[in-house]
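One protein chain is absent from this view; the other protein chains keep their places.
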């Protein structure tokens, strides 16, 4: 029953975990880490945001300690990524693609958890942004890259806009599953457009 | 009532949040980040120390999740910092000034929270030091700077001395508000003097 609930209730978490595990594995393979290095970076990227969110809310033991399926999913994802590396390593967009997907999924998950804990809507958007961005930041710091969040293209803004869209559509009474889908799509789309057209925020100072 | 209590009870936290938000915004603008990058760094610097302290003590959900006024204060501070950037960017001392203020404020807050949890006095000084230093360390790591704490000038020692002064004056029965003021001033003064006269600890090895 718990596994049924896991699959039905946390499908966005699963997609987010998978997406960030791929982005972490890719970033690690670009740095030519050994098999376990790839696994570790994939793991940290995939669970980092959710772990921080649960620590801030006080939900312990954290989800991936209580349910071994998350670790299993990450291990399998990392192995598959390593197996297919040669075929996809030339696709430069892959890391951005999966990072943007994970960003969208986890922003929604983080925001929803905040709402479940009766936090004010603005704070829920902040929590979703933190949950979405933290895994990627940790991945980049571990690999000694400039965190994507600090590059020129829009990053956290995508999460904030996606979060606000979620709140607006929810307030309009739209079906929850559809609201989640649209919010994720908004974050993803903003990122893809921003990277493709090199859109950045003005510095305003 | 809660907001009244917030302003009366946590005035040192508010000043510390403001000071570190300014230091974070400044450091981010020196790295020419976009508007959201500045906001994010300001936020992480301002809430980082208190968040770590509350996680270590087990006080969850953390303060800035429960009270949206902190985030509001940081957003306003970051915007004001960006508006005034051109006028103050040549004042090199500004980052050190506000970082040293934040250091003092948060050392006192961290120490007080430890005392409220009946931790031994020495550990309270350590907790105050951790609370004071962690925001700045995170700011520096995010921006790929050598953390101020590891530069030549006295940093953590200022927190430790301030903490010991707090304990001493409290033991002498001096009024709590005055003790807090003096302890903050001690940390701040040690930092300013250390940076101005390039004072550093001996390496003793």
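Order as written gives the chain letters A and B; numbering starts at 1 within each chain.
One rule holds for everything that comes next: a contact is a pair of C-beta atoms (placed from the backbone, for glycine too) under 8 Å apart; a residue touches a chain by one contact, two chains touch by 3 or more.
None of the values given here were measured: they were computed from a predicted structure.
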item	value
Per the touch definition above, residue among B:73, B:88 or B:119 touching the missing chain	B:119
Absent-chain contact - pick from B:30, B:69, B:94 or B:157	B:157
Identified contact with the non-displayed chain, of A:14, A:40, A:73 or A:164	A:40
Contacts of subunit B with the absent chain, listed as residue ranges	55-58, 114, 117, 119-120, 122-123, 126-127, 137, 141, 146-147, 149-150, 152, 154-157, 160, 200-205
Contact set of subunit A toward the excluded chain (per top definition)	29, 31-38, 40, 51, 55, 58, 60-62, 64-66, 68, 71, 82-83, 85-86, 141-144
